[in-house]
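Yeah, one chain of the complex is gone here, protein chain that is, but the others are all in their spots.
In this document, chain identifiers A and B correspond to the written order of the chains, with residue numbering beginning at 1 in each.
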Amino acid sequence: MVDFRSARFWIPLVVLAGFALLPVYAGLTGQSFYVTLFSRILIYALAAVALNFVLGFGGLVSFGHALYMGLGAYAVGILSFHGVTNGWVHLGAALLIGGLFATVIGAVVVRTGGMTFIMITLAFAQMGYFLAVSLKQYGGDDGLTIDARSLMGVVDFGNNTVLYYAILATLIAALWLFNRILGARFGFVLKGTKSNERRMLALGFPTLRYKLSAYVISAMVCTLAGFFLANFTKFASPSYMQWSVSGELIVIIVLGGMGTLFGPVVGAIVLLLLEEILQGWKPGIYPPFEEIVNKHWQLFIGLFVILVVLYAKRGVYGYFAEARRE
Amino acid sequence: MKAYLKLAAATLLCMASFASAQTPIKIGFMAELSGPQGALGQDQYDAFMMVVQANGGKLGGVPVEILKEDSQLKPEVAVQIVDKLIERDRVPIITGLTFSNVLMAVFKKVVDKEVFLIGSNAGPSPIAGAQCSPYFFSTSWQNDQQAEVVGKYASDKGYKRIVAMAPNYQAGKDFVAGFKRYYKPALANEIYTSLSQQDYSAELAQVQAANPDAVFVFYPGGLGVNFVKQYAQAGLKGKYPLLNISTTDGINLPAQGDAALGAVLGTAWGPDFKNPQNQKFVAEFEAKFKRIPSQYAAQAYDSALLLDSAIAKVKGNVADKKAFMAALRAADFKSIRGDFKFNVNGYPIQDLHVFEVAKDDKGRNSLKTIATPLKADKDGYFDKCPLK
Partner (left out) sequence: MTWGLFLTQVLNGLQLGVLLFLLAAGLTLVFGIMNFVNLAHGSLYMMGAYFGAAAFAATGSFIAAGAIAVVGTLVLGFAIERVALMRLYSRDHLDQVLATFGLILVFNEVVRYLWGPSSIYMNAPEALSGQVTLFGLNYPSYRFAIIAAGLTVAAGLYLLINKTRLGMLIRAGASNAEMVSALGVDIKFLNTMVFAMGAGLAGLAGLMAGPILSVQPGMGEPVLILTLVVIVTGGIGSIRGAFYGALIVGLVDTVGRAFLPILLQMTIERSIAQAAGPAIASMLIYLLMAVVLALRPQGLFPVRHG
């Protein structure tokens, strides 16, 4: 049921409309750079939305989802390296590889829970990172330059604006997909497993299978984000799989509002814009301090994250969405 | 009172230069400025700005605005910054560039937009060869050159058994390959360590067991500090000469202390060069920052001098790309490393030296020139570059 007055309805609508109009604004003002900045935001949003599906709704705190971003990026990179330029092949390969890895890894990790789950997902992501670093033929640590973006037929990824809209469309599709799944029986079992797995087992649900499926779906959407990241940067690099990237994705989710479908999108906007603003913050009131902010901006991000965790548990979007409902 | 007058005069001068109403040329300076790798980028930036400030905010007599950007050693961030610099700020020139992977990630994007890219550290091989561009210039070296000069040195010294060690990634392997280009005997052993490895005890035990004439290593940044300390503690220092690239460099030396003494490093510039422009640079840098400049600072200083000369040549009209390109190519500036010319691929043709870590006249550990095995050296890739 859609409540047209609720914040849960109009915030996503306004934000998505803003995304849709952004290239027009960028075109009018001649600031095409905004398209690039927001492409990156959209990619992170997509990955965070995917992670939130298992993390926020399934209670599976995966600390290794950057692995799937990396796999998606390398699928594009390695195929391009061997002269395969067809984007649909890239897309298919990315999803296939992501799904395969997620199935194998998932089969091991979903058996565990709590702290062990956090650590073991981290361990697998680290293994992926070291694997990518050792791929000498594909650039190893230096990463792999991709000559041209994937050829997607009529959809010309070579054009930044087209790529931007493709990512936006994918994000909307992912939101729709997760919304459907969560509203269906599968979603109820998943949420039920989060709050009380034993009860769900007693009710006769094979919770392991549900958790595994959720993990695989989430991972595959994350590889999609990797596919776009590789196209966006024309580059695949082991640094996409670093554990700090997994951490950033979690920061984005909590910042936006965990357990809300749209929260991660808001979180991605807030975090990445904040990074951008802190680095160039020069209001000219007290320059020595401003210089410290520009140079040590990560300090302020760190403090911000701690404050959000301590005092704003529901996140930015969560705050508005919940406040209205109460 | 005197200081006050000076200030007033400076303000007036400033206003006068504004009155002459030349819009400043925007130059993007992108380097690794934060995180553990931030030291290199900071040295590059400090040295670059020394030239700009000494000229009163101008290069080539034209006011410049330096847009400082931190690429965080993340390729995707670098790509976004480059887009911002080119599309929002419309910079005609981007310089800095600390690490090869970041340079490779942005290279095509920048030169395709016909923006000049002046690298002052990273020198990956693909863009020296087939992928070269007339918009790219480097004031450092092609990566392999530093290894080649050490290989030549080892060969001249007549070392028979050499063990090579490097992190297991592209640059590490390139450097070992570069070393072997001028050092013909087969290596006694090649040991590759994981890039994230901090402790080399296991490998040092293997080195000791091999009992070589010398050891050749490439351990940049913090890895180099780890390695050199552990090398000395294992008792290998003084026993087997430590030939290296980027390991006992100017950034690492203060952290390595006496453990680095006697190590031999190969590169294109050293703080003890006698030419007057270098003596001036080193003296001013030390006075300002209270440390010996590193090669990264020197390379960035040269890049600022290069820009200064080329902008002056085109009288500030960098929009005339052809003229500006020719002006850069001419390299009509007094490099602090002495003779300096550009090859067709935008990399320098220069002498390469080896340096020994020794006490300088102030008792600090520094690099002392001991030989110049390669004269007017060209990198090994330029003949694959289609540019003439």
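For the reader, a short list of remarks on this structure follows.
One rule holds for everything that comes next: a residue touches a chain if its C-beta (ideal position, glycine included) is under 8 Å from a C-beta of that chain, and two chains touch if they have at least 3 such contacts.
Bear in mind that the values here come from a model prediction, so they are computed numbers and not experimental data.
Among the displayed chains, contact with the absent chain in the complete complex occurs for A, B.
The chain that is not drawn here is touched, among residues B:C132, B:A259, B:V282 or B:L352, by B:A259.
Considering A:G83, A:G114, A:G204 or A:P283, the position touching the chain not shown turns out to be A:G114 (whole complex). When the missing chain is restored to the complex, the residue among B:G56, B:P185 or B:G235 that touches it is B:G235.
The missing chain lies against subunit A, touching residues 55, 61, 63, 108, 111-112, 114-116, 118-120, 122-124, 126-127, 130-131, 133-134, 136, 243-244, 247, 250-251, 254, 258, 292, 296, 298-299, 301-306, 309-310, 313.
Although one chain is hidden here, its contacts on subunit B can still be listed: residues 34-36, 38-39, 42, 168, 190-194, 196-199, 201-203, 205-206, 208-209, 222-226, 229-230, 232-235, 251-252, 254-259.
Everything below uses one rule, namely that only the chains that are shown with their structure count from here on.
Centroid to centroid, with C-alpha atoms defining each point, subunit A and subunit B lie 36 Å apart. Taken in their complex, subunit A has these residues touching subunit B: 31-33, 36-37, 40, 130, 133-134, 136, 139-143, 145, 147, 229, 232-235, 237, 239-240, 279, 295-298. By the touch criterion given at the top, residues 33-35, 69-70, 73-76, 79-80, 83-84, 86-88, 100-101, 104-105, 107-109, 124, 126, 167-171, 173, 194-196 of subunit B touch subunit A in their complex.
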